[in-house]
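Excluded from the complex is one protein chain; the other protein chains are retained at their positions.
Let's turn to chain A:
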Amino acid sequence: MVLLSKIATNNGHGENSSYFDGWKAYEIDPYHPTKNSHGVIQMGLAENQLCFDLIQEWVENNPKASICTPQGSNGFNDIAVYQDYHGLPEFRNSVARFMEKVRGNKVRFNPDRIVMSGGATGAHETLAFCLADPGEAFLVPTPYYPGYDRDLRWRTGIQLLPVVCESSNDFKITREALEDAYEKAREANIKVKGLILNNPSNPLGTVLDRTTLRDAMSFISERNIHLICDEIYSATVFNEPGFISIAEIAEESAYRKHRDLIHIVYSLSKDLGFPGFRVGIIYSYNDAVVNCARKMSSFGLVSTQTQHLIASMLSDDIFVEKFLDESAKRLAERHSLFTQGLAKVGIKSLKANAGLFCWIDLKRLLKEPTFEAEKELWHLIIDEVKLNVSPGASFHCSEPGWFRVCFANMDDETMKIALSRIHKFVIQKTRPDQPTTRKQCKRSKLEISLSSRRLDEFIMTPRMLSSPHSHMTSPLVRARN
């Protein structure tokens, strides 16, 4: 038998986790309004599907944006041949302008600092390759997107160390938590190379306030470590207090001289709803990082066909303004509908103003305040309520009982059905005097088989993954290899 590498044979891909059960359940039995109304509703996928009508309309009215139309085809040759890793100038310009608009034009972005990558997935990995050596670490506040475990660690060999945030102060990132995490790393002889911030936060749906951003800047500049700001949900902010980007802090006089520590990750997958187009962006204030990341972008460039479409779309100012307004409005409505529906049965969710999901508190439904109980509840929700939601443990949350529930990847009717299922479940579960017949939770066997998937009927992303480790006791993630 011919051997494969350590990277190929370890679990760094993250897919051997039991948290895949929810996805498998959806795959086997996907909800459909007419063909399978009792199927599993996918609420584990952070996708933005609320504004496709606007996009569709734009695409139909702008045939030149596609090189496959008679109107656009005379540009085909030049576009198809262009493989320069700087990217089409019009693409970089339009993305820079779009990022400025999303930030209320309070900051300026230089198109020459825009580097492409294979989605935000590729952007994170590229930055890790540029900023840290194997064995070194990034700090990341919990709870965080499970995909970071793979994206930042798998092929790079770097470690992620948690900055523990708690519900007692709404999961805000405190100076103490940052210093605590850094100190723990020092004691374990692990070199910290950077801090990752996700703003707006996945899974919390909250934005960072100015104080926290400034605290983070002071923290990293004092230690001369990097700051990676993942702002992929920046245009999903739908309510006050609005969005403050690290780019604003970077322009404040107190921090200007530390700008070369700041790197922003962006993508069009969430804000525009284009995950298939693989448009990832690294924006760095550090020339050496821009240069290095640009060379590495050879491994994950954006198709020029897509660069061309995006450039056309994002340079249509009238369309962009209308889209951003309407998207925020619809997200606000959907969020409100969902949280009010939950409140009706006493389910609290973290007060949020952004994102495509809710961070809900199901602590009172747990048998006991443990992650085991959380897992049991989660299996119950998948098997009985037929909803694929994401348990807090997969986000490395330090407290059991929290779940992330996505609400922007479905239409209104499906949302209503999901809510009614939740209502029924909560009422039944909290009814006194009923012997709780605990169903045997089906633990489906984990096998990612090669069988062809029914791709027309559902969309599956492997990105919503979590670490196979269960670290209930120690927040310090141990090195794997």
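Note that a contact is a pair of C-beta atoms (placed from the backbone, for glycine too) under 8 Å apart; a residue touches a chain by one contact, two chains touch by 3 or more; residues count from 1.
FYI, contacts and distances are computed from a predicted model.
Not every chain of the complex appears here, and the one that does not is recorded in UniProt as "Aminotransferase class I/classII large domain-containing protein", selected from "Glutathione S-transferase", "Globin domain-containing protein", "Transmembrane channel-like protein" or "Aminotransferase class I/classII large domain-containing protein".
From the set A:Ile79, A:Val115 or A:Ile422, the residue in touch with the chain omitted from the display is A:Ile79, counting the whole complex.
For the chain missing from the display, the contacting residue among A:Val302, A:Ala328, A:Leu356 or A:Ile382 is A:Val302, taking the whole complex into account. Touching the omitted chain from chain A are residues 1-8, 13, 15, 47, 49, 52, 55-56, 59, 66-70, 73, 76-77, 79-83, 118-119, 121-122, 125, 129-133, 136, 150-151, 154-155, 193, 224, 226, 260-261, 269, 273-278, 286, 288-289, 292, 295-296, 298-306, 309, 448, 450, 452-453, 455-456, 459-463.
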